[in-house]
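Notes follow once the structure below has been shown.
A single protein chain has been omitted from the complex, and every remaining protein chain is retained in its original position.
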Amino acid sequence: MQEVTEQKKEYVPTIVAFCCNWCSYAGADLAGSSRLTYPANVKIIRVPCSCRVNPMFVLKAFQRGADGVILCGCHPGDCHYVTGNYYTRRRMSLLFSFLNYMGIEKERTRVEWVSAAEGAKFSAVMNDFAKKINELGENKRLQDLRVKEERDE
Amino acid sequence: MLKIKVQDLNKLFDAISEKEPLYMPLEKAGEANYGLYKTGEKTALDVLKTVKSAKDLFFPQSETIVKFKTEGKNITVEDIREEVKPFVLFGVKACDFKAFEVLDKVFLADPVDTYYQAKRNACTVVTFACRRPEESCFCKVFGIDAANPVGDVTIWKDDENLYWRENTEKGSKLTESVRYLFAEGGEKDVQNQQEETRKIIEKLPFSSLDLSYFENTEMMDIFNRPEWQKLSEACLACGTCTFVCPTCQCFDIREFKASNDQIIRYRCWDSCMYSDFTQMSHGNNRTTQMQRYRQRFMHKLVYYPENNGGLFSCVGCGRCVNKCPQKLNIVKVVKTLGGKKDD
Partner (left out) sequence: MNKVEELIVKRARELLSSKEVDKVIGWKKGEFYFDPSPAVFTSEEELKDFVYNGFCGANLSKYLVQELKKGGKIAVFLKPCDTYSFNELVKEHRVDKNAVKVIAIECQGKLDIEKIKEKGVSAVTETEENGEEVIVSSLYGSAKFRKEEVLLEKCLTCKSKKFAVADETIVVNEMKETANDRFSGVEELERMSEEERFAFWKGELSKCIRCNACRNVCPACTCVKCVFDNNASGMATKAPADTFEEQMFHIIRAYHVAGRCTDCGECSRVCPQHIPLHLLNRKFIKDINRLYGDFQAGEADEGKNPLIEYTEKDADPTAAVNGEVRHA
């Protein structure tokens, strides 16, 4: 494994947000229609339920150049499939703790519960997360150099 | 013959690496493997067997062949080959060196593999005679003298000195550049060491392995032996034996999409133990692990010699003997099918 040391001149982090269709995606919508802003570098991927997110999705996002990955789902107890987000909670607790154990900065990954009514929370969460990732800088520990080379060209 | 004190070895490595990239056994995270020497690096010259063999230097585990760039419906092919600068490969044991001959017959035969050839030509090989061979070694069976390997330069080492003998023009050039570090002498010491090593080799348990069965038996008779079933039973179908083997040369060509408009085509080692080895559109012609297992040993002991004037594509390095998770190996195959069973 090689760690790349040179910094890109203008650094704009890429953030991937997996949002559940029923709550968080609607929350993002509400944020938009309420004229609340969140950073443009947050790329939302809509998933039917937060528990649809396979750990591989998270790793793939990092491979393809994400600097931070956030999962948003319904509040526990409010899942539209009744129990989906309970599983998410366990899965991502273990995965993120494990990634940290491998030396990946723990601030790069996060799970937040955002309901359809919480446009303001969505906006606040994304702004905060983007700020944290900005402070952390580029993801250098979990990246594919072949993809990076190509992006930097 | 030249000699240098062992405590001055780092000076030698520094001197070589100053001029040309120097690849030699290094210890990283507790294991010895070939790597690029840099000053201060932990060298592992005394390790008898690196985990991976030296074939990596000519035939890397993964190597980009070409890149494609797409623009709309147009594809541009980007040749990424660069001139390979001369480099030194240091500390290759006799078995690994013999393995280069096996690989050469595959990669340098027409059509020549230019990726392999470029690295092979750019390399000066310094071989290293064995002093303390171990129980898994059986290079003698393949007519290799571990105490006197060839290559561009040959070295021997004891507790005090490292002895140096140039064999080729390339070797002389390398010698010239580091000559100032050496003193003359050492013939007698080397001779004594060689005699001792050869005595040990005689006594090694696998040195009496008999391969005549494979030389004198009809291919299909060997192929159809019922023993293959039992021999392969414990095989996990992992690729350890093939990846640590200095002569295994199978590879796969794969593609990686680095971005929406760029594709990297690379080749990487493949293993005949894997279920998708030589998979074609109709499926796979070897569907059971017995067949895959048989393929590996038939290739080493029968098919390859058939095509290459009787040269076996095993050099007796014994890595598979040490590394197989379930302790299956070529020695057990040879003995079961027709080798001499020494009681």
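Per-chain residue numbering starts at 1, and chain names A and B are given in the order in which the chains are listed.
Note that contacts are C-beta pairs under 8 Å (C-beta built on N, C-alpha and C of every residue); 3 or more make two chains touch, one makes a residue touch a chain.
The structure displayed is predicted, hence computed values, not measured ones.
The hidden chain, counted over the whole complex, makes contact with A, B. Touch with the chain that is not drawn comes from one residue among B:Phe87, B:Trp164, B:Trp269 or B:Tyr304, which is B:Trp269.
Considering the whole complex, the residue from A:Cys49, A:Cys74, A:Met92 or A:Ala116 that touches the absent chain is A:Met92.
One chain is missing from the display, and on chain B it is touched by residues 28-31, 33, 48, 51-52, 61-62, 132-135, 200, 203-206, 230, 233-234, 236-240, 242-244, 252, 254, 256, 266, 268-271, 274-276, 321-323, 325-328, 331-332, 335. Residues touching the missing chain, restricted to chain A, are 1-3, 55-56, 59, 62-63, 76-77, 83, 86-87, 89-106, 109-111, 141-146 (touch as defined at the top).
Just so it is clear, only the chains that are shown with their structure count from here on.
Put simply, the C-alpha centre of chain A and that of chain B have 45 angstrom between them.
Note for the complex: chain A touches chain B at residues 146-147, 149-151.
Only residues 256, 258-259, 262, 264 of chain B touch chain A when the two sit together in their complex.
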